[in-house]
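Excluded from the complex is one protein chain; the other protein chains are retained at their positions.
For chain A:
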Amino acid sequence: MRIGVVTFPGSLDDGDAARAARIAGAEAVRLWHGDPDLHGVDAVVLPGGFSYGDYLRCGAIARFAPVMESIIDAARGGLPVLGICNGFQVLCEAHLLPGALTRNQHLHFRNRDQWLKVESTNTAWTNNFTGGQEILIPVKNGEGCYVADAKTLDALEAEGRVIARYVRGNPNGSQRDIAGITNEAGNVVGIMPHPEHAVEALTGPSLDGLGFFTSVLRALAGATAGGQLAGGQQ
C-alpha cells in the first residue's frame, strides 16, 4: 500500500508522517505541493506544520495548492485522507470537513501528552481502535480550538462523526472537547493531536498513534478484497 505525504512550503511533520506510515507497514510516497499528480497513492496524509507560514489564516493558502485540487477531487471519490494539525486546518479550509480551528483559548502554543477517547471507529483511519478506547497522543498547536455552529456540532455528534474527544483536560478550548472529526463517508479525517509522534517507544509517549495508520491499511485491504472502502456504513 502506498501512503502519500504532502509537503507544502512550511510543512514540518511531513517526515514524521512518512516514518509513521513506514512503521505501520506502508510505502510512504512524498507528494509536492506544486505537483497535481498523486502518483497513484492509495491514501494521503496532510501533515502538521505551518504551511505557507500560516499567513492569511492557517491552511487558507495551502487549500489552493495544485496538489490540493487533485486531493479534493480524489477525496470526494473516496480516497482516504488524514489531516493532522495543520492538515486538519487545510481540510476545513478546503470544505472537506466542517467547522474551523481557531486560536487556542488560552492564546499560547501548547505541547503536551494528551489523552483522547476514540468515539467513532467506522472511518478509514480509526477502524483499528475500539469504541471508547483511551489513547495517549502528543498535542502541539497554537490554533487547535475546534469551533462550529451548534447545528453542525449537533449533526456531527448525531451522525457519529466525532472520531475522538479530549479527556482528562481540554488543551485548547475546543468546543465539546472535539479533537477530531470525519466527513459523512468516513474517508476524510481531521485530527488536531499528532498520531505520527506516538509510533515508537523510543520517541513517543505511547504507540497509540500507529492505530491511525494501521486502520487505513486495513480499510484499503478490505476495499481491495471487498470492493468497498471501510469508510462507508459498517
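For the reader, a short list of remarks on this structure follows.
Convention: a contact is a pair of C-beta atoms (placed from the backbone, for glycine too) under 8 Å apart; a residue touches a chain by one contact, two chains touch by 3 or more; residues count from 1.
Keep in mind that, in the parts below, contacts and distances are computed from a predicted model.
One chain of the complex is hidden; its UniProt record names it "Phosphoribosylformylglycinamidine synthase subunit PurL", one of "Polar amino acid transport system permease protein", "Phosphoribosylformylglycinamidine synthase subunit PurL", "Pyruvate dehydrogenase E1 component subunit beta" or "Pyridine nucleotide-disulfide oxidoreductase". Contact with the chain not shown here comes from a single listed residue; of A:Tyr52, A:Phe88 or A:Phe213, that residue is A:Tyr52.
Screening A:Gly78, A:Gly160 or A:Pro205 against the full complex identifies A:Pro205 as the residue touching the chain left out.
Summarising the interface, chain A meets the missing chain with residues 9-10, 12-13, 15-16, 19, 48-50, 52-55, 105-106, 108-113, 115, 136, 138, 140, 142, 145, 147, 149-151, 153-154, 165, 168-170, 173-177, 194, 196-197, 200-207.
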